[in-house]
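Missing here: one protein chain of the complex. Every other protein chain is in place.
Chain lettering (A and B) follows the sequence in which the chains are written, and residue indices restart at 1 in each chain.
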Amino acid sequence: MAKFSISTKGNNDIIDITPQVIEQVKKTEVKEGVCLISCSGSTCGITTIEYEPNLIRDFKEFLEKLAPRDKKYYHDETWGEKNGYSHLLSALFKPFLTVPIENGELTLGSWQQIVFCDFDSRPRRRKVLVKIIKN
Amino acid sequence: MAKFSISTKGNNDIIDITPQVIEQVKKTEVKEGVCLISCSGSTCGITTIEYEPNLIRDFKEFLEKLAPRDKKYYHDETWGEKNGYSHLLSALFKPFLTVPIENGELTLGSWQQIVFCDFDSRPRRRKVLVKIIKN
Partner (left out) sequence: MAKFSISTKGNNDIIDITPQVIEQVKKTEVKEGVCLISCSGSTCGITTIEYEPNLIRDFKEFLEKLAPRDKKYYHDETWGEKNGYSHLLSALFKPFLTVPIENGELTLGSWQQIVFCDFDSRPRRRKVLVKIIKN
């Protein structure tokens, strides 16, 4: 399985990882199949979005509305990490995404990027896993 | 990869695409495997729901509550398409769904349909991709 690492700022940092995923797809030379992008962890998510600064701003407001960071969470009493909201967003967005491969390329739209969402309350070093299944 | 097209009204139009997906599964004659249904685009989603008019009405209210259409979004300043909410819902619901195939059939419940959700702010012609991986 292919892997690459990224550094995040945490706090709902949204990072475009499309180039790194494309690189792994090209390396395998698989022409038809599926690509599962994932991360081992319970405070992050992986999805697709148009990676455009204004929309990313909207997305962060959206996340804040879904799970406010300044709310008190029971989970914060367990570990004291103040990241209850991070876990809720991760359960909702899931750190798993499966995209088809056709003619050696991911079937993404022109305005559709794969993003890593780091919901955690602190900067993190993350390992992203790229599993490619041939047709 | 199999494909089929649908016409949508946009504005959170919810369309039952189960018959078309089943048709593609039958054509491949794959008995055991998985079926990845997807769409290239950042303003749509694919999921399962009981396709029943009252519930679809509830679902549309639910979407409206999650991402109100009349709210101002920063993204609207970028392209002027007034579809900021569409992108947020797409990032949340994701236009990717993977369903198992057993004995040549999708393992759906009797009251569980595959739906294409067009969150965009205008009618669209959409191409749905059906990728089947044999066990």
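In this text, contacts are C-beta pairs under 8 Å (C-beta built on N, C-alpha and C of every residue); 3 or more make two chains touch, one makes a residue touch a chain.
Nothing here was measured: the structure is a model prediction, and the numbers come from that model.
Asker: Given the contact definition stated above, which residue among A:69, A:82 or A:131 touches the chain not shown here?
Answerer: A:131
Asker: What is the set of chain A residues that contact the non-displayed chain in the whole complex?
Answerer: Against the missing chain, chain A presents residues 1, 36, 38, 40-42, 67, 73-75, 77-78, 84, 87-88, 90-92, 94-96, 98, 129, 131, 133.
Asker: When the complex is taken as a whole, what residues of chain B touch the one chain not shown?
Answerer: Touch set of chain B with respect to the missing chain: 32-34, 47-50, 52-55, 57-59, 62, 66, 92-93, 97-100, 102, 107-109, 111-112, 115, 133, 135.
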